[in-house]
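With one protein chain withheld, the remaining protein chains of the complex are depicted in position.
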Amino acid sequence: MSTQETLFDASELTVSMGPQHPSTHGVLQVKLKLDGERVIDAQCVIGYLHRGVEKLGENQTYGQFLPTLDRTDYIAAVSNCLGFCEAVEKLLGVTAPPRAQYIRVILTELNRISSHLLWLGTHALDIGAMTVFLYAFREREEILKIFENYSGARLTTHMFRIGGTQYELYDGFQDQVRAFVKDFPKKVAEYETLLTENRIWINRTRGVGVISAKDAVDMGLTGPPLRASGVQWDLRKAKPYAAYADFEFDIPVGEHGDTYDRYMVRMEEMRQSARIVAQAVEKIPDGPLMAKMSKIIKPPVGDIYHSIEAPKGELGYYIVSDGSTQAYRARVRPPSFVNLQSLRKMVIGHMVADVVAVIGTLDIVLGEIDR
Amino acid sequence: MEFAINYVVAPLIKIVIILAILPLLVAALTLFERKVIAFMQVRLGPMRVGPWGLLQPIADPIKLLLKEDIIPERADRWIFVTAPIITLIPAFIVFAVIPFGPSINVFGTPVNLYVTDLNIGVLYVLSVSSVGVLGIILAGWASNSKYPLLGALRSAAQMVSYEVALGFSIMGVLMMAGTLSLVEIVEAQRNAGWWFVFLQPLGFILFFICGVAETNRAPFDLPEAESELVAGFHTEYSGFRFSLFFLAEYAAMIVISSMAVTLFWGGWLRPFPNVEALAFLDVVPPIVWFAAKVVVFLYCYLWFRASWPRYRYDQLMKIGWRYLLPLAIANVIVTAVLVIVFGEPQ
Amino acid sequence: MKVRRPELNLLKKIFLVDLIKGLLLTFSYQRPSANYTEQYPKQRPKISERFRGAPRLNNDPVTGETLCIACNLCALACPEHCIEVGWERDAAGKKVLTTYTFDLSRCMFCGLCEDACPTPCLELTQEFELSLYGRRDMKLDRQKLEEGIQPLVYTK
Partner (left out) sequence: MAEEKDNPNAQKPTPPPKPAGAVPPPPPKPAAPAAPPKPKGPVPEPWSHPLVDAINEKFGAELVKAYTFIGQNQIEVKKARIGDIMRFLRDNSIIPFDYLVDETAVHWPKDEEFEIVYILYSFKKNERLRVKTRTKEWEAVESVVSVWGTADWLEREVYDMFGVQYANHPNLKRILLPEDWVGFPLRKDYNIRLQDVDWVRKHLGIDSGQKYYVGEARHEAGDYITPTD
């Protein structure tokens, strides 16, 4: 009977949301203190999915670590792969040949679209619009088919290798990508029909989880959440990597830093990604796929930090090499981990229903947070 | 003898028929829901049990009935057990007054296609159906768990607010019909020559919005919002008891749809009941007209669920009190003035 | 570029234009041609050529002898150490494959072993239905690997 007393006598209600909850996107646990339906405190409990990826990185060769990295942010495995490959390449002092660079850009951008589609679907589902989820997955399926055809896997793709890419393009790759890119803006317009102007969507997202540009920078938010707060910063422009300098695209920024702006930023990003892919697929240069380098990867002694704009934000790799085939220290700077920190700031004062909206809008992946 | 037949035997038979058919209807409705939503979502829905999954509504209840009945250790046992029943019974007994059609002849005796024609039918429906929420509140409380409690409290607040607006939205119809009996309201629509929806469009829209909210369906499905409260008030329920809630919810959907049809869409009447040119439509029996209209509304329920996000609790309250209630009252006032000026539409 | 932040005007608001637009979209998708479902066990999906599924050791199609030269590169390449190659020297001093163990329960299908294999011997096939009844079954020996995992035929 003691539980009953705590339920009704205390002015606060402590609800443990997760780790088994439909909308904590995995195994996130948020300990909510509620006053009625209003949140007065929120503490994240993470680590349920900890697999010691960084430790594994110290015990595997650089090449072997790549498939493991696919399992950190498994929604955007291609980005993880690209980031690590480029970091090691930088340390080695090699550059992937242009053909590989272009293929990398195409696949990474497709991956960004697929990651955003998954975000869109789950985010909309959290807010109750279940149909968007299935429409988004339909388009995501098309991208996964391209991945499967190219690399042989759909999700944990192990797409690139250090020094370039492993696989030659398959026949019909360009046509398949072209067809997708051509069709995709129409599909985005459909999602927007269901959400963007929908009054319920607007009510549920505008003014929810607001974070100012100053706070966003202080909390280290990156990716769409940062841009939605009005900071026009994208690593693809700020520090271009791969072949991004060759393409024209815009960086969408929001103004209010609320859930709605983050939604709009990601929607626009998907269009821009499609634009990049459309440009890149038309001018894939000929040439080798792998840079000339030793089969056994032994970077020189030293350390390197390299980061890329993953769909969720700045994905960085800090590698310390002791000159052997294994990294001395392989640190992943996970965007979701850092972004999730702002959850507390965003939800306090809002209602329970907004907590799921904010968790959704941060676009977290627990595989990456817990590593 | 005649008294016995009219007031005991005939109603009993009808009650038994309704009690037998209603669960089947609900089962069919679940399949309908899954199929409709699936097709809207470019899926196929259940396909395995029977051709095109047609036997799914039979498989589901069997599964639910065979499941273990779990009562949480800390739950308030008796209330926990009674709550689903409290929810279910009102949802069923409301059907007593809903007229599915006019009298038909069975072996020469006229049989009314309703259990009874209460002269306060509308009031009866409103009051009885609002008892159902008690079960939800009790279920949330008795579970002694946090998500159900939140769901129950949401449900209580939602019911209280929307009950008022729902009542007011019907008032226009009642003034035009001049009666509270559902059968007479349908007859009044025949006399008026118009379904009341054409005379009371705002009233109808308000009624249906409130009805959706009353039945806890999307976009107002807050008491069981699965992405927020896991499953709301029935989180701790399983198997058979869960299926009772399920039954009650879907029965309530049928009630609201039937009420909408009866009050606004001419019940069992064909379109434009007084226009002779459309008399060929009478080939279709009245009960089919009724059923078809109800299905349309049920379809709308599912359609909304497939298309829209979910409101937040405070927004729901705001809509109820700030928009729906004033609009409903305005509707009543305007209707009252018009009825006084032009007289009842006869 | 700034993202849009559309405001509904009053007229659109009163006539529920935004909501109706959504309804029409979902309604239009009910057409059967828009359907995307694959009836999986009955309808087999098309697996791409490069798919990385169950492993197989290929034999020479002519002689029927194994193509494996027991170089152990696959075992070295495997991040999960799930391959073990056993060999012995024959009379000529050449390495000959004796046993080959592949622990499928630890495999993450990254394809590094396939990349490492200098002969067309080790291949990750397109077979993806790999559920088995016990962990012990997942340790594939040479014989099983040479036969390849056979798909179960779905009967219904």
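Letters are used for the chains, namely A, B and C, taken in the order the chains are written, and counting of residues starts over at 1 for each.
Throughout what follows, a residue touches a chain if its C-beta (ideal position, glycine included) is under 8 Å from a C-beta of that chain, and two chains touch if they have at least 3 such contacts.
Here the structure is a predicted model, which is why all the values come from computation and not from measurement.
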item	value
Residue of A:Pro19, A:Gly36, A:Gly207 or A:Pro240 touching the missing chain in the full complex	A:Pro240
Listed residues A:Val15, A:Val30, A:Val78 or A:Leu92, member touching the removed chain	A:Leu92
Touch list for subunit A against the chain that is not drawn	46-47, 50, 52, 54-56, 58-59, 89-95, 215, 217-220, 231, 233, 238-241, 293-294, 296-307, 314, 316, 318, 320, 322-325, 328-329, 331, 333, 337-338, 340-341, 370-371
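We take it that only the chains that are shown with their structure count from here on.
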item	value
Relative to subunit C, chain with the most remote C-alpha centre	B
Distance from subunit C to subunit B - Cα centre to Cα centre, in angstrom	49
Whole-Å gap separating subunit A and subunit C, where each centre is the average of the chain's CA atoms	23
Separation of mean Cα positions, subunit B and subunit A [Å, integer]	44
Shared interface positions of subunit C, touching two or more other chains	19, 22, 25-26, 36
Where subunit A touches two or more other chains at once, by residue number	131, 138, 194, 198, 200
Residue ranges of subunit C touching subunit A (in the complex, touch as defined)	1-6, 8, 13, 18-19, 21-22, 25-26, 36, 47-52, 77-79, 108-112, 115, 124
Residue ranges of subunit A in contact with subunit C within the complex	60, 63-68, 70-71, 131, 138, 141, 145, 148-153, 156, 158, 166-167, 170, 190, 193-194, 196-200, 202, 228, 250-256, 260-261, 264-265, 267-268
Contact footprint of subunit B on subunit A as seen in their complex	1, 3-4, 7, 13, 15, 21-23, 37, 124-131, 133-135, 138, 194-195, 198, 200-201, 203-204, 351-356
